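Note that one protein chain of the assembly has been removed; the remaining protein chains are unaltered in position.
Order of writing sets the chain letters: A, B and C. Residues in each chain are counted from 1.
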Amino acid sequence: MHSDTVVSLPEAIERYVEDGATVALEGFSHLIPFAAGHEIIRQGISGLTFCRLTPDLLSDMMIAADCVDRLVCSFFASGSAGSLYEVRRRIESADPRPLAVEEYSHHAMTLRYHAGAARLPFAPIGSFVGSDIPGINPDIRSVVDPYSGKKTYVVPPLNPDVTIIHAQRADRNGNVQIWGITGTQQEAVYAADHVIVTVEEIVDDEVVRSDPNRTLIPAHAVDAVCEVRTGAHPSYVQGSYDRDNAFYREWTAISKDPARLQEWLDVHVRGARDHAEYLESIGHDRLRGLLVDPRPSGVVDYGRRMQPSEGSLK
Amino acid sequence: MHSDTVVSLPEAIERYVEDGATVALEGFSHLIPFAAGHEIIRQGISGLTFCRLTPDLLSDMMIAADCVDRLVCSFFASGSAGSLYEVRRRIESADPRPLAVEEYSHHAMTLRYHAGAARLPFAPIGSFVGSDIPGINPDIRSVVDPYSGKKTYVVPPLNPDVTIIHAQRADRNGNVQIWGITGTQQEAVYAADHVIVTVEEIVDDEVVRSDPNRTLIPAHAVDAVCEVRTGAHPSYVQGSYDRDNAFYREWTAISKDPARLQEWLDVHVRGARDHAEYLESIGHDRLRGLLVDPRPSGVVDYGRRMQPSEGSLK
Amino acid sequence: MSTASAKDFTETELIVCAAAKMLARSRTVFAGVGLPTLAVDLAHRTVNPSIQLIYESGVAGAHPESMAEGIADSVVVSGAEAVVSMHALFGYVLQGGNVDVGFLGAAQVDRFGSLNTTVIGDWESPKVRLPGSGGAADIMANAGEVFVVLRRHDPAAFPAELDFVTSASPVRAAEQPDFIQPRGFGVSTVITPLGILRRRERLGELELSEVHPGVTVEQVQEATGWDLAVAEDVTQTQAPTAEEVRLLRDEIDTVRLYLR
Partner (left out) sequence: MSTASAKDFTETELIVCAAAKMLARSRTVFAGVGLPTLAVDLAHRTVNPSIQLIYESGVAGAHPESMAEGIADSVVVSGAEAVVSMHALFGYVLQGGNVDVGFLGAAQVDRFGSLNTTVIGDWESPKVRLPGSGGAADIMANAGEVFVVLRRHDPAAFPAELDFVTSASPVRAAEQPDFIQPRGFGVSTVITPLGILRRRERLGELELSEVHPGVTVEQVQEATGWDLAVAEDVTQTQAPTAEEVRLLRDEIDTVRLYLR
């Protein structure tokens, strides 16, 4: 909606992400906004409260770069690919510094974004009865259900200062279209004060408007749109490129060794001026190997009224 | 999922809609399941609790046919087209019988389906502070927010015995795809014990699977799929046929006169053996006038992995 | 664009043009069909090219190719920027605070801008059963501010006390101080056939701000069921310009669906 919605990624991060902010970077395995996370590292932003269901390699990187003081999440590993050693060092031995942790389940995190998006005071959840999780998280509370007289656990809204997501495409106004796994992006976006969306491609209005149900995030919710091709590497973009599974496996060894991890950041993130240089450093042959063959969706018909209807001719 | 998911509409209604049941027929102006409502009238089912955000002409018809004892809704008129006189007669003068009413707002109804779908004890809502609505609806209650210490209103889950919706298409397993206005259908479906979906077209699995994000209702939630072409008339189906606005306007005069309303039901519903005969009685010329010109969506690419990835070759 | 006043215009055109002018700085508007649609369309073509219209049906950024006959007409979907579920629309878009202006109609408006759209008479056995809330109670609580357009102005429509409070003003909500208060300002503007009433403070009352051409302050006060406050600087409502009337008649509602 704003004339200045389309900006460069460095400008968007500079404009909206401040030291000490609460920042959500969402995308469940799919569409993880790595390019944006790397730009946060490059700009040396620190003291962040970092929110994300599954921290993933991105948290290992951002924590190692000392951007993050507090982690709000529901999973502390890299999916099937194993431990996040920087996260483990911080938690198990405060090495090199402690890391504050607020711990939930996936459903609880989803509901925190949901309550945040709807500006609700809290969201009830059926999980946690008998679990030790409420005991280590004082923000998980309970209320008495006025219908049954029994208690239910509730979680508080999560309202990030900034939510950052990556998507297949958006128009210049900020209408964002996503297909494949959509995760918690809609909730995390509406929960935030400001929203940055990096996209593989900025497209003409007509492309978006040919399929309005594909728009997960309407323009009124978006502050900045940045065209960043291959902006989710090493995660993936449905229909464009696959997850760099080899990279995920290599990360275990990098992450295990603090010196190697800092060196990796020096070479690929801090030593790269921008995402284009990051991609150079990864290697275009390697990236080409991640491309996928086409598997087109069908076409549906939205229809167009033939003429003014009988009623409106009166 | 069930081998007997695809059935005729009369069979589905007979199997799942019992006298005295709580039944939701949803679709917000778009995709109103009129054919299913007419079949309920034909089968003489009575004593229903009828749930629907905007009762629309369908409630006037079902109430006039004496199917309904109780109305749970948030709007008591026919959109822009005026009063529902059968509903008004019942409420204003108990003519010919009283009608019990449970009254909400649109957001509250949506949240009742949401809480029902998620089997939550209640859902908080920001509306109603200062309103007289909680005073006439004892099911709208309040709880104390454990974070702020202030109260919020809450609404109870709505779990219909049966939810019925109409859709553009489904496969034979019951995966249902909808585009255009999707209303509260996903929530209303998941809230119900049983689900009947009438569709314009049953399509091959491959059609559905070419675009999984278009599936609003996965098969596990659906008990019966019935192919009923033009099953939403006089409402509309995006991309297929338009709303019969002239019919909506004509309804005002029909609905105003109880004798004419009964006569209309005799001719078009009770006197028609099935939906095909109903369409005959409306007239195919008239229906052809509602068809729309094509306005195709674009195609998106879901991608296909070229070969087993590097990792899985090990 | 010509700014000369139109030589002839209807009451509807006057109301629509007054509403459109007030939308100059609004980003998002939540509106039903009819006069609000015309006002938003006119604002889009004159004072606010980036205004976005949101419908409770879930459509955001509609670009209808012909005049919509309802908030869920197929023409508001084809070519729209987004369609979301009503759960997302009411929860995230509206209650989440993304609607700057909501348009509401009403059978009755009170001194503080509470609205009745439920019943005339008693709820248990009403004289007239009205449509009820629909989304109105939700819009009142959550829209940044609310514009009300009424096609009549008499003591029955502006009574000292409402028969039923469907959508409560923040003043009335404040009578329940133990509840989390709604975020919205409530009704900021009421446009009637006689003039324009405004509320300037969140807990303030409506006052007469503009009178339409040919209407006196006294006429408006007599037509109001309470002792209507009058602003110090009451002005005459600006008449539609010739260009505005041309746009309404020749481009926006060419089939006279709402301009009558």
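Simple rule for what comes next: a contact is a pair of C-beta atoms (placed from the backbone, for glycine too) under 8 Å apart; a residue touches a chain by one contact, two chains touch by 3 or more.
This is a predicted model, so every value here is computed, not measured.
The absent chain, not drawn in this view, touches the displayed chains A, B throughout the complex. Within the full complex, the residue among A:Arg15, A:Arg70 or A:Lys151 touching the omitted chain is A:Lys151. Among the residues A:Arg52, A:Arg243 or A:Arg305, only A:Arg243 touches the chain that is left out of the figure.
Take chain B: the residues that touch the chain left off the picture are 1-3, 114, 117-121, 171, 173, 175, 186-187, 190-191, 205, 208-210, 212-213, 215, 217-221, 302-305, 308-309, 311-314.
Listed here are the chain A residues that touch the chain not shown: 28-30, 53-54, 73-77, 79-80, 87-88, 91-92, 103-108, 110-111, 113-114, 125-133, 136, 142, 145, 148, 150-153, 179-184, 186-187, 236, 238, 242-243, 245, 292, 295.
Criterion: only the chains that are shown with their structure count from here on.
Put simply, the chain farthest from chain C by mean CA position is A. Two chain pairs are in question, B-C and A-C; the one with more C-beta pairs in contact is B-C. Overall, the chain located most centrally, as judged by its C-alpha mean against the mean of all protein C-alpha atoms, is B. The geometric centre of chain A is 38 Å away from that of chain C, both derived from CA atoms. If you average the CA atoms of chain B and of chain C, the two centres end up 29 Å from each other.
In chain C, the residues touching two or more other chains are 59, 69, 74, 77-79, 83, 91, 95, 180, 183.
Along chain B, residues 125-126, 142, 145, 148, 150, 152, 179-180, 182, 238, 242, 245, 292, 295 each make contact with two or more other chains.
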